[in-house]
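Presented below is the structure to which this report refers.
Missing here: one protein chain of the complex. Every other protein chain is in place.
For subunit A:
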Amino acid sequence: MNAFVAILRRDLRLALRQGADSVMVVAFFIVTTTLFPFGVGPEANILARIASGVIWVAALLAAMLSLERVFQTDYEDGTLELLTLSPVPLELLVLGKVCAHWLTTGLPLIIAAPVMAVMLNMDQDGFGTLMIAMLIGTPALSLIGAIGAALILGARRGGVLVSLLVLPLYIPVLIFGAGAVEAALLGISAQAQLQIMGAILLLSLAAAPFATAHAIRQAVE
């Protein structure tokens, strides 16, 4: 457990010193969402109709953009090699790094989401569900994304590759995340969608650290 805290603290400290990364993810999220009213026109009804989908797609893309840096810099400067040689399970270290990634990207996105919802004229009834759905969904995005981030280590043009690997895996989170908000807007219970998202989160929590650690071991070999 100490190892988990140690790596989490170091990654948060790094993120704090290089604050631009985190801010950029949120800025990207806001800019992408803002593009939609320009594209589809400022008709309030249409925007309200597409709001939940737009917010989720933008959040997915923003989370994906930040994936490359999860392991890449550690891989390049030799830190990853030393982490795999530490006398602690690599899976635990991976979990610590993913947790740091979520705190620096997922959490700011959750905070920014309601603001974007207001801009897209989403009905107030959906706000609570949107935030709960993102609270369950974004950790899953970080966990699933970590597998992709570890797989592209050592590959050239990794950024493009990671999107091809990870975005298809994000689709279930998108479907049920947007579905939950839609349900809330229609006034019916979103419990089913949220429970499925919870299942996705638990499944990725169980599998992703092992898959990621395995990919990292391959990369540093």
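Throughout what follows, contacts are C-beta pairs under 8 Å (C-beta built on N, C-alpha and C of every residue); 3 or more make two chains touch, one makes a residue touch a chain; residues count from 1.
As a convention for this text, contacts and distances are computed from a predicted model.
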| item | value |
| --- | --- |
| Name under which UniProt lists the unshown chain, selected from "Peptide ABC transporter permease", "Cytochrome C biogenesis protein CcmA", "Branched-chain amino acid transport system substrate-binding protein" or "Isoquinoline 1-oxidoreductase alpha subunit" | "Cytochrome C biogenesis protein CcmA" |
| Of A:Ala6, A:Leu61 or A:Leu161, the one touching the omitted chain in the full complex | A:Ala6 |
| Subunit A residues that touch the omitted chain in the full complex | 2-3, 5-7, 10, 13-14, 17-18, 77-79, 81-89, 93, 220-221 |
